[in-house]
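Input: a single structure, listed below in structure tokens.
Left out: one protein chain. Kept in place: all the others.
As written, the chains take the letters A and B, and residue 1 is the first residue of each chain.
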Amino acid sequence: MSDLVETLRTQFSSIFHDNTTVIIRAVAHDTAVCYLPELINIEQLNKFVLTPLQQVHWVPTSEQLKRYVMVGEVRTMESIADAIPLMMKGWVYVATPHTGVVVNIANIPNRQIGSPQNETTILGPMLAFNESLETNTALLRSSIPNTALHKEAFKIGNKRNTSVHLMYMTDQVEESCANIVRQRIQQLYSNDITGSSELMHLIQDNDSSIFPQMILTERVDLASHSLLEGKIVILVDGSPLVIIGPSEFTDFFLTTEDRYMGWGIGTFLRILRMLALLISVYLTPAYVAALTFHYEIIPSSLLVSLIESRSRVPFPPLFETLILELTMELLREAGARLPTKVGQTMGIVGGIVIGQAAVQAGFTSNILIMLVALAALGSFATPNYLMSSTLRLIRYPMVIFAGLWGSIGIVFFSVLATIHLIRQTSLGQPYFYPIHPSHKSSTLDQDVLMPELKGLTSTGHRIRKYAKSFRLSSLWTGKIDN
Amino acid sequence: MKSIWKMTGLILVSSCLLMSCVKTSVLEKLGLTVAVGYDLLQKDKLNVTSVLINPSVESKKKSEIITSEANSNKGARININNMSSHTLVSGQVRVVLFDDQLGKQGISVIIDNLSRDPFFGDMIFLAISDGSSNELLSHDYSQIPDIGMYLYEMLQQHIEDDWVPSCTVQDYRSALYSIGGDPILPILHKKDDSVEISGLALFSDDKVVGTIAPGEAYLLKLLQGKQKTDLKEISIDRNELHPFLLKKREGTVRVVISNIGSKTRFRLTSVQKLEFHVNVHMNVELQEITDHYDFRNPKAKTLLEQKIGKALSKETDRLIQKLQRMNSDAIGFGKVYRSTVRGSNLSRDKWHGMFPSAKIHSHFKVNIIRTGTTE
Partner (left out) sequence: MSDTDNTTQKYQFNAFMLLFLLSNVQIGVGIFGFQRYIYNESKHDAWLSVILIGIVTHLIMWIMIATLKKHESFDLFDIHRSLFGKWIGSVISICLMIYFIINMTAIIRTYIEAVQSWIFPDFPTWLLSLILLVLMVYGSLGGIRVILQLSFICFFLILGTLILFYYPLQYAEWRRILPIYNTTMQHLLSGAKKMGFTIAGFEIIYFVYHHVKDKNKVMRYAQGSILFTNLLYLIIMIISIVYFSENQMPKTIWGSINLLKIIKYPFLERIEFIAIPFWMFVVVPGLMMLAWVLLRGTSKLFGWNQKLTLYGLAGVVFIASIFFQNRRQIDQLNDFIGEFSIIVSYLYPCLLFVLTYAAAWWRNRKGSKA
């Protein structure tokens, strides 16, 4: 009997390099249980594993073990090496000299299902994903109780062995997108990832673009909406964010709340967000261009106040704007790094004090302070955090070009960005298309919710139609097509 | 290897782009000219007065005046530039004045040169100054901190809802280069410590040939039919209205009407005799009448309408005769002629030969739609 314990002990200590990680306890007749004590539920161990095993007075076979242990998930394991990955997840290894089974009585520390912290809405469900893959999958399954909801499981990385789930509606999804995701995830077998955002960067079409090509969300309703639209949802173990793809540029400016609001308010909010996009990208560059080159376009009513506010500023407008934009960014970053309460105070104090003092010291003009604040506000109105960071980032080249070549610079960069966006793809689907090359049905439905379109058909529907009519081609490979 | 080439190319191109600088014109380093005045000195010399915005916050005076003499407009600009601490630019010019001497000599060369420069807008107001424009612009008005903006706002306001016809560069050039039609510009007059619009200058081609008073200008703008006009005072002989006047006396009744909507139609009734008919249909609101008038009688309104119409057409006939005497077709009868007569091959000179001998009749049909809130 103690032979078994001794062999197990030597085996485990050679794997774990110590004797304390795994607890090995002999039970009854030539049977031992091995487990990592932090990861299991001791009560269940006593009740459902140890108590029944006490009654075994012979050397049991694995079939007999399975029958005695009163736990749902039991698997036969031939060797310890096979059992270890599961033991690391809270399974108990029940060993006899000839065979062994693993029993799942895991109790992994986990967060309760909470409400969304970062993507808050006023209306709509208050359900957010958490770090457990099982919980997340369960949340999606319960929100779409349909057999068409298909799940594929993958393992990534040779150290962490992270589980990744791919979910989609079999009757809605565009098969080529699913193939691309599958293919890309399988190529990642050796990458260890810590979260879904890392995975997103690894599998997106063009990683050198600063525009996010897939949506990361913590909201269950957004993910299930997207599933119903025919998109693919990727869940990663240990990450409270799921990846939704393929996504279009305009998807980043939509929230599920638009649908809950009804079409009138929803449409208004979407238009407002588009306006915010334009404001956040163009406002400060326009200021720089107008003050550096195009004084003619300033109307008479603004002229005098602009001159007066600028007359004491020692820097050229380009420099002035860059300083202020960076200050703004600094305030945001510092506020984000500090504990919530301190961060809020600092934001207010920093904003007011620095702003006031900068104007009084003749460092910047007060009109610019207002414009920079407006532009920042515009970028924060974007629901997607990654996209709003991108918008803030592309403002800098825009400002620089505006300072170099005035309106020509602004338009140059706009055309460049537009072409860039058109050239991007998301999981092989076009990323930015104002219109579908393939069909002419209303293109406004996703930007402007029309009454009859407030259902669930928007981008996913179009993607399928698009892909079906094309079976895409050399285009997306970056070659000039023929 | 390929990506290295790509990066090098990208860096080369972008550094190339970034290094090339374009000449900047930073707002506060500019001397923004708001108004310009041209005066004619002897021997074809111009005296140019520029009103600049004074950027300093502290000073009470919001504008800065620089005067220079030169042979040409651009020459003056060069001189003025030498006198200013800022680079002089013309992109914010809003008012351009010409003194009456220059007006008599012709101003189209200067205006053509203004519109040649893309930085001058087409919405700049032009005006003739009664007397030296330099004096008008450089006087230190106690009530007006910024004369340039003040003139701009004054003209704008009077054009929008008063008797001054639109006088932008576009209007001027459009009239000057049309076949059959002459420009008109308002006259600014400096009255002690203030400025007033005293009338309109009539042009024959680009030369000032005469002036008309505000009352006549009202009719002119009405006939041009493009803009809204406001109040007009009319005198009617008491005898003509006496059936409905409550008190019988000698003298005139003064009626003030406001124009609510009018339609002007020109008809060339005879090409050989060069006979025009001008029909004006006016909807008016009675604002004021200097006597007790019996509006309760329906016939009284009709009579008043007839009399107002008659008075207006009499005044209009007088105005048109004045225009014909000066050979200034400010209303644009030549355009009517050109657009109705096929193959006329009209030119400006030809029309100036024809216009004084044209027979022009005007008819007003007035419709009083309201007499205010009481009868």
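We adopt the following convention: a contact is a pair of C-beta atoms (placed from the backbone, for glycine too) under 8 Å apart; a residue touches a chain by one contact, two chains touch by 3 or more.
On a predicted model such as this, the values are computed, not experimentally measured, just so you know.
Contact with the chain not shown here comes from a single listed residue; of A:Asp205, A:Asp237, A:Asp251 or A:Glu320, that residue is A:Asp205. Only one of the listed residues, A:Ala26, A:Ile113 or A:Ile408, touches the absent chain: A:Ile408. In the full complex, chain B contacts the hidden chain through residues 13, 16-17, 20, 22-23, 91, 118, 121-123, 168, 170-171, 173-179, 181, 335-336, 338-343, 348.
Taking the complete complex into account, residues 176, 180, 184, 203-207, 293-294, 296-302, 405-408, 410-412, 414-416, 418-420, 422-423, 428, 430, 432-435, 437-440, 469-482 of chain A touch the chain not shown.
Simple rule for what comes next: only the chains that are shown with their structure count from here on.
Computed centre separation for the pair chain A/chain B is 64 angstrom, with centres defined by C-alpha atoms. Residues 17-18, 20-22, 24-28, 30, 32, 53, 55-57, 62, 89, 91-92, 94, 119, 121, 146, 149, 152 of chain B touch chain A in their complex. On chain A, the positions that touch chain B within their shared complex are 290-293, 295-296, 298, 300, 303-304, 306-308, 310-313, 316-317, 404-406.
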